[in-house]
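Got a structure for you, written out below as structure tokens; questions coming shortly.
A protein chain is absent from this complex, but the other protein chains hold their places.
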Amino acid sequence: MIDPWIGGALALFFILCACGVVLTAATRGVYPLRALLVFSSACSVLMMFASAAALASGHSFAIDLWSLEGWGRFSIRLDMLSAIFLFAAGLVYLPASLFVRNLVEVRFRGRYPMRRYGVLHFALMASVVLILVANDAPLFLISWECMSVLCYFLVNYEQSARTDIRAGYIMLVMSEAGFLAALVAFLILGRGTPDWSFSSLAGMAQHLSGSAVWGVFLLGFLGFGVKAGLVPVNFWLPRSYTAAPAVFVPVFAGVTLNLGFYGILRLDAQLMSNHSVGTGLFALVTGSITALVGILYATTENDLKKMLAHSSIENAGIIVAAVGASLVFHASGHAVAAAIALTAALYHMVNHSVYKTLLFQGVGEVEAATGTREMDRLGGLARLLPGLSVVFLVGCLSISAIPPFNGFVSEWLTLQCLLRSAVLLSSAVKVLFALCGACLALTAALAVTCFVKVYAMSFLGIRRGDWRHGPGQAGRTQFPLAYLAVACLLLGILPTYVIPVLNRAVEPLAGASAAASLVPPFFSATPENQQLPPAFVDDFHNLGAQTGRHVLPGRGLVVLVRGSEKNPVVFAMSTSYSFVALAIFLLVTWFVATRGSRQRSVTRHELWAGGIPRLLPEMTYTATGFSNPVRVVFQAIFRPNIVEDSRETVAVHFRTAILRRRDETHFVDRLLFHPVGEAVGWLARLLAGMHHGRLNAYVAYTLAFLLIILVLFRLS
Amino acid sequence: MTAMGSSQLTPLQRIELEAVAAAVQAQFGSGISVERGSRGVALAIRLNEANVLAALSKALFWDIGCSFGGLIVEELSDRWRLSYLFLASGSGWIEVVLEVPAAVQAVPSISAEVHAADWFERETEDLFGLRFEGHPRLGDFILHDQIWPEGVAPHRKPQRRSVNVHQMHFRRRPNPDWRPLLVVQDPGSFAMPVGPVYEGGIGESLHFMLETVGEDVLRAVPRLFYKFRAVEKIAEGQQVSDVLLLAERFAATSSFAHSLAFSLAVERICALEVPKRAANLRVLLAELERLRHHAGAITGICESTALAVAASQAAIIEERLLRASCEFAGHRYLFGLNTPGGLRRDFVSRDFENLTGAVDRAVEDLHVLEDRLHFTSSFLDRLEDVGVVDPSKARDLNLVGPVGRASGRGHDLRRECPYGGYDGYTFETPREAEGDGYARLRVLFQEGYASAGLIHQAVERMEPGPVAAPCDSFVAGAALGWAEAPIGSALHWIRLDGSGVVERYRAITASFNNWLGFHAAVEDFAFQDFPIILATFGLSATECDR
Partner (left out) sequence: MSFWFWHGLKKGVRSTHYPREFESAAGVSPGRPVATEFDSAAEAVVAAANCPADAIVARGSAAEVKLERCIYCQHCHYGNSHLLEWHSDYEWTMAVPGRGKYQPLPTAYHRSLHVIVVDAGDCGACLHEVKQLNNPLYNMHRLGIFLTATPRAADVLLVVGPVSENMRVPLLKTYEAMPAPKRILAVGACAINGGVFGRTFMSAGGVASVLPVDLLVPGDPPPPLAILHGLLAVTGRKSPVLQAASSEGNS
């Protein structure tokens, strides 16, 4: 049986975490760093092992830890959904752990307060795993709270500037608010439940009234959405990502963000399977708006870290939009479509973890090498850090959804799902789907703009700033990044091997299998094959797919979505074949270019710049200039506030200076955060007016309060 | 449209010299001495003390309403002679003369009062090393700082008088640390460098820094003088006949106007009476050049808006006029015709017939073209409200020529300060108030038609006789000659010694004036409008750079 292996791995994981805490706290010198490296890597391998074992066997591992009278019992259970998230966490924890070591050595020359960091690191790791394997509400919520507080400590770890501390506070406040919302959601859900295990909660969910379903859904969605970075509860995210230390940000973006999706899926998709179309549409629309707002701010942001934070919001939006689409399909009885949408969401979640970790590590390394994250001051890094520039390019291509990398597969699937709205009956829902599809398509296009800007402004062109540091020990940091880059490529070209795995988690949630329709074994399909619907096989026969049977190997290396009954179009996309074709094309081109023609001589000349003596950095496009068209087109959202616009002048022809500075307040800050802050401040001032220190007034307050209580009791 | 525009125009006023003399004498009293001018100058105001210069310039330019003509600096054996020219509309040139000892290194700047004097002072500082107290930005103008070290003053007289311009040598020291002075300080702003080799190479060598934060250009700063060939210095020590070749060839697209202004100056020194026939022929040739130039400028405007058919039609008109010039005068750019005293050759009546035939045809084609352009909304959209210089800015920066007239200026030397044979000719000087690209295009068309009319009048008024007064002997002295070149006023100032050798030659060109005014038109505009603004200004770099 597989159970002892999984159980053993999890037990070993927690033991190693404990060892890690003790060793990093107890040792000195280089040892805390080494302990962190060894134990953290081992822990992440164990996470991957346990989850891979569960996924491979298709068997959920469950065990009761202990039970307390009146409190129910604590139990853990590694089901397929947990396993996917656990695997993703392990996948990025491994390079992130290695990266911590490298970054500390390169940037801080080993002088980093590792001991306290190690304790927090292992504690966070343990709490993340506990959240993912918890099988009852109390354990889940306690672990969640631990995770929130630990994140707060880690974000403020390098607390030096005032703003950083403030960013941490805002994050903590938002996390607590989200936690409370989730807590209330669980309390409503579990009213009158015998115990608080997830299975009995799921049973209780069947009896909820319509309004209670909405209440639980919204509380859970927004509560967990805080962690996932959904509009409008995401204003903490760019601030704290920017404030968080470079060693922690990859984990922050690659692991803890996913917990938000996990919470949403666990509560809103698994526990409550009886939701309406409306809740799904709410998620879809929120996700689409989140994606668009996220990418707009990412495109115009010039701080690399902040830009990636906004981009995380965008990706969270895409994932939640896909989840929303899945809920809508599920509620309207299209189980296969729901399964496909959910597959897309999970796929994108995994992809996002991988490339976002890669990009954050890249930014960390850029900052270590140059001392700045400001794109207007970077430029020409490709010459300084050639290795990094290649892997960073892979990250940029992946996140911009360019084949053959992984972002393409999941975004393509997400958009295809939205196009499948034809199966839905209500035309209003169809219109909403179309609008959200357009929104996501625009997001995808802007994402390309955004990352063209990021790569071109930071890595290409000529060096703009006067950087503090020289290049660090760039060679050593390459492994974790290369590992992630390879993961990006593999996830991109082998979706047909990934989707069946994801399908194991999707099937119980959506009630149907997506694999048969996404990865059909149609090349080997015979009319007798029962796995495929006959109509489906017919479609492919008509398309001549069978003719490829002897030529194309493998089990359905094609990701495809079938059209509707009336319109039997097959949307097919084989990233693996296109990768092979692309590789062959590039090789042939390279061969022709280098060998094919005779007497080629390559001469290198200075850049042509119209004959001026030298192209100076101030004569090249800045990041601000590159993204200005976006800023102008979406002015209604950005609403830039011109802080300064003055012209120092001698005569009309003779300007000595044109000064212009803009200040942009984030859309959500402007509409929500600042008004709420002002309202709270106003209320506080009002209440403060009561505290004037006169004793008789306080006695009067008490009296009045007693009277009100008495009247209320009387009335009830 | 012309009628609409002219309703907003301020009427032109004649400035009487007596009134000017009385006004400045009342204000400055003993600080100045006013006398009648000679040899092209109507009124000379000598400064007895340097510190009234700025106030006097302000009074002449702003209170009395004169235009600024330019600054002529001369290094005499024991002193600097600075002559500031102002134009009293309708009455002639007023010269403000400041003489300071040779040892003086700095004189007061007037550019804070008269903005149009800014570049003249920068030019003088670069070439003569004479500083202007109070000027906000001197240096890096004609002698680019990336090549030339500070302290080089190539127009100073060499220590040894025997050294000629071909033997002069200056130390060059390329400065790799040179950076352009950028004015936009928006975070994220950058400067797009354009030139000096650009635009398929057919553009003249110019260099612009387009300062932007993406999308719109906040400011464009032209960097000129890539073509500076020190024409004024080369002329020194040469015979009049050789300098005439230079004057004709430093700006070929208006070569006849320049050689005319030069010849007029020499004629004033030597008191030559130009025969009537020669005067009429000069009007004819100058107007032919103007018509051809304007056809070329219209071609450029059509090209800049990518209106290919119109550009081709205009180019055909221009080429036909070039051919007609060649057929008529033997040279496509009218070289080798002017000489002090008149013209170097005569023409017969068949020549005139051919020429007027070609001119009529060109005018007819221009009318067709103009009508069609007026109905091409995509074309007009790109010209209207583009590169606007409103009349107050045009006055401030002293715009001249068609560009100035499109911004409401009445500055036309043929009318305000008649020269050569223009007395008695009747013609319209078009004026527009909008000051945008379209106004400049309309002015070009109207002036082209007016030139054709003048050509006809010249042919009608042609009377038999000699075409040149003999110019055998020279007298020592200095004089001002001027002409309304196609781009605007051209002033040539010459000092001769008794043997006909040029001691100082100064050419003040319209392009030099208008490139300064160009700054006013290139602020806050869309990037794609830049070539259009450039084409509607139609400025010549070679005429500015000299």
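A and B label the chains in the order they appear, each numbered from 1.
Here is the rule we go by: a contact is a pair of C-beta atoms (placed from the backbone, for glycine too) under 8 Å apart; a residue touches a chain by one contact, two chains touch by 3 or more.
Bear in mind that the values here come from a model prediction, so they are computed numbers and not experimental data.
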Neighbouring shown chains of the undisplayed chain, as defined at the top: A, B
Given B:Arg36, B:Arg156, B:Arg179 or B:Arg323, the one touching the chain that is not displayed: B:Arg323
Residue in contact with the excluded chain [from B:Ala19, B:Leu76 or B:Met168]: B:Met168
Residue of B:Thr10, B:Ser33, B:Asn51 or B:Ser241 touching the missing chain in the full complex: B:Ser241
Selected residue (touches chain absent from view) among B:Ala22, B:Leu76 or B:Ile147: B:Ile147
Positions on chain B where the hidden chain makes contact: 144, 147, 154, 165-166, 168-170, 172, 174, 196-205, 225-231, 233-234, 241-242, 245-246, 249-253, 255, 296, 299, 307-310, 312-313, 315-316, 318-319, 322-327, 330-333, 335-337, 339, 344-345, 372, 375-379, 540, 542-543, 545
Positions on chain A contacted by the hidden chain, ascending: 603, 605-606, 608, 610-613
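The rule is short, and it goes like this: only the chains that are shown with their structure count from here on.
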CA centroid of chain A to CA centroid of chain B, Å: 65
Footprint of chain A on chain B - complex, ascending: 111-112, 115, 118, 136-137, 146, 174, 176, 178-180, 182-198, 207, 209, 211-215, 218-219, 393, 396-397, 516-517, 519-520, 523
Interface residues, chain A side, partner chain B - complex: 302, 376, 609-616, 618-629, 631-632, 650-662
